[in-house]
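What you see is the complex with one protein chain gone and the rest in place.
Moving on to chain A:
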Amino acid sequence: MPKYILKRAIMSLITAFLVATMTFFVMNMVPGGPFLAEKAVTPQAQAAMEAKYGLDKPLIKQYTTYMTGLLHGDFGLSIKKRGRTVAQIIAVKFPVSARIGGMALVLAVLTGVPLGAVAAFNRGKFLDNLIIVLSTAGIAIPSFLSSTLLVYVFTTKLHLLPSLGLKDARSYVMPVIALALYPSFYMARLMRSSMLDVMGQDYMRTARAKGVTTFKSIFKHALRNAILPVITYLGPLLASLMTGSFIVEKIFNIPGLGSEFVSCITSRDYPMIMGTTIFLAVFVIVMNLFVDIAYAFVDPRIKLK
């Protein structure tokens, strides 16, 4: 196991390096620059600013400078948010997104997995059809619509929940639900099909022949076998939920990493783009490693080599 993790760590570093390199050059190929939107900038002022951030140097030089900084853990300065480093911004924004994303993940798993299991065990019956219809709708409805609907019902009509910001516990409810909706229903579908597959297996018949109750045969014998596809999905899901959703953060006015990521791209805040992309990539890589390790714990047949 430690050897496996070391191997994966080295591969992850290579991946992160490639991501950084590609992002750097693709980013610079996109037309525009960080100072174009600013009004009435004199050529001298622009040249001075470009010089300050090193944008006047040849691209290769910029690249080597950035990568050297990165190796020393320096993500550079944000161009748009004067005086703050990229690392500082991420350190402030990420926990906000991670908290909401983490809660959404827990909610999604706790609803999606049982829903799928219950649907499978009631195959063809009313409950199954209901869950299929609900989950199809849940997957099809985009998050800006579900968020708006939530705000309409809970804030405008019922006056139960605040629609903006993160002041108290109540303000977490709607963003968490909005974020959890899609993954929850997606997992329900995954779980249902994999559960149906497992239910046809011989060992489920053995369980039945032993006199095991339906409840126990679902939760002991079927679930652990059926949950592997869900765990696979969990890795990328965890990364995407915890790094924030642009739409949900915009609608509920949450100062998270998701909205930061999109706005830094539109404003060509080069160091921010690099920083957030690399952060995201590393996060995805680490989550996938966790998933692979989790595999070995769930299914004893999987050996990590």
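In the analysis below, a residue touches a chain if its C-beta (ideal position, glycine included) is under 8 Å from a C-beta of that chain, and two chains touch if they have at least 3 such contacts; residues count from 1.
In this text, contacts and distances are computed from a predicted model.
Peer 1: What is the missing chain called in its UniProt entry, if the choices are "Putative zinc-finger domain-containing protein", "DNA polymerase-3 subunit delta", "Lipoprotein" or "ABC transporter domain-containing protein"?
Peer 2: "ABC transporter domain-containing protein"
Peer 1: Please pick, from A:Val118, A:Val212 or A:Val262, the residue that touches the omitted chain in the full complex.
Peer 2: For the chain that is not drawn, the touching residue is A:Val212.
Peer 1: Residue-wise, where is chain A in contact with the chain that is not depicted?
Peer 2: Against the missing chain, chain A presents residues 201-203, 205-213, 220-221, 224-225, 298-301.
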